[in-house]
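Yeah, one chain of the complex is gone here, protein chain that is, but the others are all in their spots.
Order of writing sets the labels: A and B. Residues in every chain begin at 1.
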Amino acid sequence: MVESFRLATGGRIDRTRPLTFTFNGRTMRGSQGDTLASALLANGVRLAGRSFKYHRPRGIISSGIEEPGVFVERLGADASANEPATMIPLVDGLAARSVKGWPSPAFDLGGINQVLRPILPAGFYYKTLIWPSWMTFEPFIRQAAGLAHAPRTPPPPGTRFETRHHHCDLLVAGAGPAGLMAALTAARCGLRVMIADMNPEPGGRLLDRRLEVDGKPGPEWAVDTAAAFAGMTNVVHLQNALVWAVREHNLFMVREQHSGTDGPLERNWAVRTRQAVIATGAIERMLVFPDNDRPGVMLASAVQAYINRYAVGPGRRAVVVTNNDGTADVAHDMLRAGIDIAAIVDTRANTAERWRSRFPDVRVLDAAEPSGVVGRTRVRAIRAITRSGRNRAVTVSCDFVAVSGGWNPSVQLWSQARLPLRFDHPAATFLPSGRSGSLLCAGSAAGRCDLASAIADGAAAGTEAAARLGYEARPDLPAASDSAPFRIEAWWHPDAAGGSGRAFVDIMNDVTLADIRLAVREGYRAIEHVKRYTTAGMGLDQGRTGNVNVIAAVATETGQDIGDVGVTTFRAPVAPVSFGAIQGDRKGSAVLPYRHTPLTRWTIEQGAVMYEAGARWRRPGYFPRSGETMVQAVDREARAVRTGVGVYDGSPLGTFAIKGPDAGRLLDMVYTNRFSGLGEGAGRYGLMLTDDGRILDDGVSFRTGPHAFLMSTSTANAETVYRHIRKFLAFDRPEWSVRITDITCQHMNATVCGPRAREVVAALETDIDLSRDAFPFMTFRDGTVAGHPARVARVSFTGELSFEINVRPRNLRNLWDRILEAGAPFGITPIGSETNHVLRVEKGFLSTAHEVDGTTDPIDLGMAWILPAAKGDFIGKRSVFLRRASGRPRRELVGLHTEDPERVLPEGAPITENGRRQASVGFVTASVWSGTCGRSIALALIENGRARKGSDAHVRIGGEIVRARIVEPCFYDPSGTALRG
Amino acid sequence: MLVIPCPFCGPRDEREFVYGGPTSARRPHDPTALSDSQWVEFLTVPDNPLGPVRERWWHARGCGDWVEILRDTRTHEILRDRDG
Partner (left out) sequence: MLLVLTTGRKNGDDRGIGVTTRRTMRKSIRQRYSLATLALGAVGGHKRWRPAWQSRPLSNRYDIVIVGAGGHGLATAYYLAKNHGCRNVAVVERGWLGGGNVARNTLTIRSNYLRDESIPFYVRSVSLYERLSRELNFNLMHSRRGMIDVIQTWPRLREIRRRQLAMDLHGSAYKQIGVKELRRRIPALTGGGPDSRLPILAGMVHTDAAVNRHDAVAWGYARAANGLGVEIHENTEVTALITNESGAVCGVRTHRGPIAAKKVGLAVSGHTTTLTGPAGLRLPLRSFNLAAFVSEPMKPVVDVVVNCPDLGVYLSQSDKGELVIGGAPDPGQSFRRDVKQTVFEDAVCAMLELFPTFQRVKLLRQWGGHLDIAHDASPILSATPLTGLFVSAGWWGGYKAIPAGGLAFAHLLATGTPHPLMEAFTLDRFRHLDFILESGTTVVV
């Protein structure tokens, strides 16, 4: 296929580098420097897609990010959905297809919706499809909606995304004339500058036009300026980089895309800047008239871009429809490119003379309104009505239409920063207003449309940004060839109701003028209501070419001034940004880091079942031997501890050193019971509460010196406890002389437990006297164990004789090996957390993750002894007793024996009065099979549970009621003989 | 991502901090001196201004100390108080 609409000369494409691509299965050719859109136009493709709701034929309308007409799905390795054809740089072998249109845009079965259009006005779905139920229709609606397909596979291997952090003095968004000048001015006086622009090349609209700056063609000046940046170490210059969000504390997000072969596909920059200049340009508006969406109706600025930048004539014979003087430049470039202008339709009155003085051979209709388009899949003619004298209808044949409804500054970033906009009647658009201490707007983004004032404005913004940071800039203003004033008289839409159903205000989302009128008629008058009811402006293009037209239509219908209707909120992102770019390289353990002990690798090698055990520690659940089920493995491990000896890695328990003259006072304050009276070397179990009387944690603390304690916490709550204590000291008792240090990772331990634990530890060679009298329960000793300096503590979480051997982390693996060696004759068995759970349930030991529920307090848990009445204030004291003063029944900890001893209850199962299906009176907190007891055992919290001992509880498991006898919450060695052994 | 001024480490990224709630009155030395309703209010009713709020952040992944700042709940702006 030939590029029959390619101009012979000009453009910024490289004709020596032809490229081949496929679109909707057809193979075509383009050139390096093309976008998919320009290549399609060069190949004469007019009908390139179908619309969202009515499946109307659509063609390319714009040349940039504002494209509302043609969205494509990229295929192959670059697969991505819903890309505007105007933003895809052409590469060799590119394959794409239209997003809508099945089986093809030319023969689209969904076109049936065009026939149904009369009963599908805005919001029709709110009024119908209720019977028999929405879900009857939903699958069809879902299938019909939704544009492109979701990707089915992850990006190919090697695709990388990256995040980078950057700090600078000035961020300039946009590298058009204003942005380049702002950056240049600020950089020359020494500011650290970042300039980011979303297009492949700098220059902005200079690339689309034939203007001169500093005596050379505009694009050349942009290239030279960029070259100057390259020579400055204080400038970072990015192209293909969209500034997509403004966040708190001057944080800007910039998405940089790479088309190269190496490096990341996309890089997301988090830029913290002191000042920012928004020089993001402006976007041309469509005019609202019947069939303004027909393929071939294009924005005038796009026509100019295709001619000058891509050397493509969108057609042979054009009609220009305008309400401003800016289009004169476009008309000039069209004629120069050999395109015939059949007519200029100007909605303003008395402009014919002005046009004729410039274009003597062109037919001009002033005071004229476009009233329709002839041609369905491509423009064949345009209709207009002139208002002068009597209404005269005119039809002018043409093969494309260049439309300009004026310009909308791209003020998204300004608006995202919650800065105001105001409607400016002379410019017929919304302009940034208000003032910010760190943001400036420049160039056409601030409504300065002609080149000379855009350049001056950019330089002024750079100067101002520098001045705010204490620098003095001396801008050097280059001469510019264009300084013609931009004149506009708004013409928003036809008055006549006729045809308004086909006059589109939002082409992407198929919203017509009639839809806006209907919405207002039905009471949806607030602009947010109109937007939501009609979906205007909510498409991928964010309604860039149509939003102001929507606002104007609402103003007309409600009789308000446009400025009073106001704008809808601009929200990030400025344009769609892939989630991959936002993710960067945060994946897997970078999202959720995990912690491991020196034994984790050994544990995994043993084939242990590993899982997350709180506070991001990975721990073994149990160590199954081949063929063993979980229950069998846990049974075996538990039996070893009860009858022989077991060993486990207790390293993840939180460990804190507390030192200072007020250390004892601090512990007395954070624990419910007293610690200040402990003797050196002795330890005690304690409970910690929050001030609103909820249980925070439990653990054992030892006195290690006159002013020093060693505190241990549960694994999961270690950080919470640490934060709690530090906060209390920082704000509530800053005068106390005491410090807490997290030494969890300085102390790692292996805990040997079981009746034969003492023999195993003795076999390790230690200078510590292990005898019961010399080393009683709840004390610790420092010494040497297996050649390593060690602190050995006699605490027990299993109910058996236990030695917790703490060593430096680097010695733990060796200690572990030595323990297994020394324990081998005794059948030592490594045990996992599941076994620990069974052992502690047998003993009725507290697990805060299980037995603490909501406002459970120590008395509920049968630990009234831990709240000594004689003790002074401690954290949580007041609240525990205040809560109890209400007299409401409390849920108390009890044990359960199921009627059927084999039946293991599910943890969490509710208990109700007589098993009725009603609000519960308690629930099963923990439940296990106990090999030691030879039956199922459980712990539960039940209202007034202690008074119910001996009676039955009714556990309700779905429809089933399981009876269980309420017993003491301790199933093994209630006197504690074993652990003191 | 706020930039939070730490008195020891200077301005640091929010990711280094853990939020610690609005500043409450200092915990009374003798809670029993408060009436029940005063105690409940002390525990459960925070300042919730549409504007500057004094609040606490823990520089957990920094110096480890607690920081108190005055932050505007409408703008996130961190204001300096009279003492700097």
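In this text, contacts are C-beta pairs under 8 Å (C-beta built on N, C-alpha and C of every residue); 3 or more make two chains touch, one makes a residue touch a chain.
This one's a predicted model, so the numbers in the text were calculated from it and none came from an experiment.
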Selected residue (touches chain absent from view) among A:Pro151, A:Pro426, A:Gly607 or A:Gly976: A:Pro151
Residue in contact with the excluded chain [from A:Val374, A:Ala484, A:Ile582 or A:Ile866]: A:Ile582
Those residues of chain B which, in the complete complex, touch the missing chain: 1-2, 14-15, 19, 22, 36-37, 40-41, 43-46, 48-50, 53, 55, 71, 73-76
For chain A, the residues touching the chain missing from this view: 79-82, 118-119, 121, 124-131, 133-135, 138, 141-143, 145-155, 159, 161, 245, 247-248, 251, 253, 270, 416, 418, 497, 501, 514, 518, 521-524, 526, 528-529, 532-533, 538, 540, 569, 571-573, 576-580, 582-583, 586-589, 591-592, 594, 611-612, 614, 621, 690, 692-696, 720, 723-724, 727, 848-850, 852-855, 879, 882-883, 885-886, 888, 906-910, 912, 917-920, 923, 956-958
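Just so we're on the same page, only the chains that are shown with their structure count from here on.
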Centre-to-centre distance between chain B and chain A (centres being mean Cα positions), rounded to whole Å: 26
Chain A to chain B touching residues, read off their complex: 247-249, 251, 270, 272, 418, 691-692, 719, 723, 726-728, 730-732, 873, 877-879, 882, 885
Of all residues in chain B, those that touch chain A in their complex: 1-3, 18, 20, 23, 26-27, 29-32, 34, 36, 39-40, 43-44, 56, 58, 60, 64-66, 68, 75-76, 78
